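Starting off with a structure, shown below.
Removed: one protein chain of the complex. Kept in place: all other protein chains.
Each chain carries a letter (A and B) given by its place in the written order, and its residues are counted from 1.
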Amino acid sequence: MNIVLRLAWRNLWRQPRRTWLTMGAMVFSNLLLIFMMSFQFGMYGLMIDNTLKFFTGHMQVQASGYKDDKKMRQTVPDIIPLANSIRAKLASDTVAARAQTFALASSDNRSFGIAIYGVEPTFEVNVSNIPGLVSSGRYLEAGNPAEIVIGDILARNLRVGLGDEITLLGTGVDGSFAAAVVDVVGIFSSGAKDIDRNIAEISLEHFQDVFFMEGAGHLISIVGTDLDLVEQLQADVTSMLPDSGEFVVHDWNVLQPGVRQAIQADMGSSFFMYFILVVLVSFSVLNTQLMSVLERTREFGIVMSLGLKPGRLGRLVVLETAIMGLLGTVLGILAGALLTTWVGHVGFTIPGMDEMAAQFNLPARMYPQITTLSLLAGPVTVFLFTLLASIYPAVRLRWLHPVEAMRSV
Amino acid sequence: MRVLVLALIASLSAAAGAQENDAESIVRDSINHWRGLSSKTELTMVIHRPDWERSMTMAGWTKGEDKSLVRVLEPRKDRGNGTLTIKKNMWSFAPKVNRVIKIPSSMMGQSWMGSDFSNKDIARADDILDDYEYTLLTTDAVDGVEVYEIDAIPHEDAAVVWGKEVLTITAESVLIKHAFYDQDGELVKVLETLEVSEMGGRTIAKRQRMHEIETPDEWTEIRVESVEYGLELSDSLFTQSNLQNPRD
Partner (left out) sequence: MHLFGVLFQLAWRNLWRNHRRTIIMLSAISVGVWAMIFMTALTRGMVDQMVVDGIKALPGHVQIHNPDYLDDPSVNNRIPISDAELQQKFATGNFVAWSSRVKVPAVITSERDSRGVTLLGIDPAAERDLSFVKYDEVDGRFLEDANDKGIVIGRKLAATLETEIGKRIVIMSQDPHNEIADRGFRVVGLYTASTGAVEEAFAFVGKSTAQKMLGIVGETTEVVFLGDDYRDVEAVYESVVAEVDGSVVVNRWYDVDTYLGTMMKVMDGFVLVWVVVIFLALSFGLVNTLVMAVFERVREIGLMLALGMKPGSILGQIVIESMLLLALGLAIGNILSWATIIPLESGVDISFVGKGMEMIGAASVLYPKLNLNDVVLANVVVLVLGFLASLSPAWRASRYEPVEALAKVG
């Protein structure tokens, strides 16, 4: 075996340029694959985080069944003490309780049906972007003030500004009449028409008063430090809740199934394209090896007529390819890792992203993240396809007639 | 469907001329008798769910088929809340905020005071007859009283979701049952009279219960505590300003 190995190695370097160029193609593709995949995964992380941090959070504690029926009555009792205890046990401030319902908001003689949320002002800023999107006035203050923040389109439709009053009319949790007058202290602008037209926030304590919640709420939104740790966090929070089964902790996959699926969809189409890249590289290797075999026809003819079996010759060719492939893979991984780490530090941007950033509160620079998957998936696939590619030239050797072969130029 | 309308309408007795077997005239008679009539009622509404029950006492005034005013008397925290309906439109008043607010069409489908009736059910209109085609199905005698079962099929363009409604009305114009069927003929919800008695000089449905067939454990019951008919009620009673500042 050792001899075959040495032969293979030497064969490769008889034509150093060719070997280098082919390896170069492999290294380049690997570099690309690693970078693009890391970039892609980094972007997904960003997308998820952005969507979730806007309002949903990484997970929510809710009454069992609330997610599907969304009935006012499906409450989490004593929600503020519960949120406090979760905050204490997690030693984290990114935990916020909420209550929500649909109600009528009216000013003077204009009324609109809206979704109204009762939030904990001190903590809501940590789990949602909306407080940060207040463009005039201020966000809500802690306590039980009769204050409200509304979207800018709703403000325009109601013809109200800072300091004006809005009347809220709805149904309490027990079916009774709920009504309140609140002052507009802040107006937010998210860029999303639906949000700016239909959503308003008041303090949770005030919500509980107005809608007769008796200390209850509807959900506790929790944001963890890292997307990868969500599962663990979910288990932790579940263990903090009573066993009764009245409460559940839903993670973002359940709350916003579209996010994960959007990512899978994007992966679907990206992998289709990566695949084509891999095919391209393998083809180039196939091409090289075919050429290399072709030009050694005479030599192979001689060797075979001296007694070497075509099978062994075939193995030689495969081995040559394998060594080249291995080198290409290793070098490619190195190069890819280096480039991606560097860009991961510095960040980069595509034209048009700064506009997106300004308008929709999305980040302007992207930072690719290397993961084991992004580092290995591409190169390994290329290596495998390369080996596959070497089969054809190896197999063709079986049909080599030594005498004819020796005659070729 | 203007459930409460028919319930209140048909709870009047139409003593004169209700002996014909023509379905439409049976219904029309109750309505005709009702037209131009006014009433003041005190009633209790009970909302029952598997895990809780809530009871409210209300005072209601009606004039003709278009106008009605309802004010909550009990429980205390809801006292003074009111609903005014004129034709298909509804206004709400809450003393807590001291404002009258018109309910937009987008909220008309919401439940009225948490009950199994929607805002749309409560609001009345004078075109009930126009919306349906009435056919008399059967005439029976129960305890010596004639009872008519009437099919009401909504017209093509009528703003009615039901495939058909079946009304069971006595010769004294008391609505015993109002069943709502979907367009496949399946029974979806039903309003049943549990008790008939003489009040305010007429035979009326004293207790009625509304529930959806799929959730028999969730219902809303209306119980008439007292009623007066034929009062002189001025139109100014049914205005937004009166809703806000009661002079009743």
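Keep this in mind: contacts are C-beta pairs under 8 Å (C-beta built on N, C-alpha and C of every residue); 3 or more make two chains touch, one makes a residue touch a chain.
Given the structure is predicted, the values throughout are model-derived calculations rather than measurements.
When the missing chain is restored to the complex, the residue among B:W162, B:W219 or B:F238 that touches it is B:W162. Between the chain not shown and the residues A:L12, A:I150 or A:V259, the one that touches is A:V259. Here one chain is not drawn; of B:G64, B:G80 or B:P104, the residue touching it is B:P104. Listed residues A:M37, A:V95, A:I114 or A:I153: the one in touch with the omitted chain is A:I153.
Against the chain not displayed here, chain B makes contact via residues 87-89, 102, 104-106, 108-109, 120, 123, 154-163, 180, 182-183, 188. With the whole complex as reference, residues 15, 17-18, 21-22, 24-25, 28-29, 32, 36, 153, 156-157, 191-192, 197, 257-269, 272-273, 276-277, 279-281, 283-284, 287-288, 290-291, 294-295, 350-353, 355-356, 359-360 of chain A touch the missing chain.
By definition in this document, only the chains that are shown with their structure count from here on.
A separation of 55 Å divides the Cα centre of chain A from that of chain B. Every residue of chain A that touches chain B in the complex is listed here, in rising order: 73, 102, 104, 106, 111-113, 167, 169, 171-172, 174-177, 179-181, 212. Across the complex, chain B meets chain A through its residues 47, 49, 52, 54, 72, 75, 77-78, 81, 92, 94, 96-97, 99, 101-104, 106-107, 110-111, 113-115.
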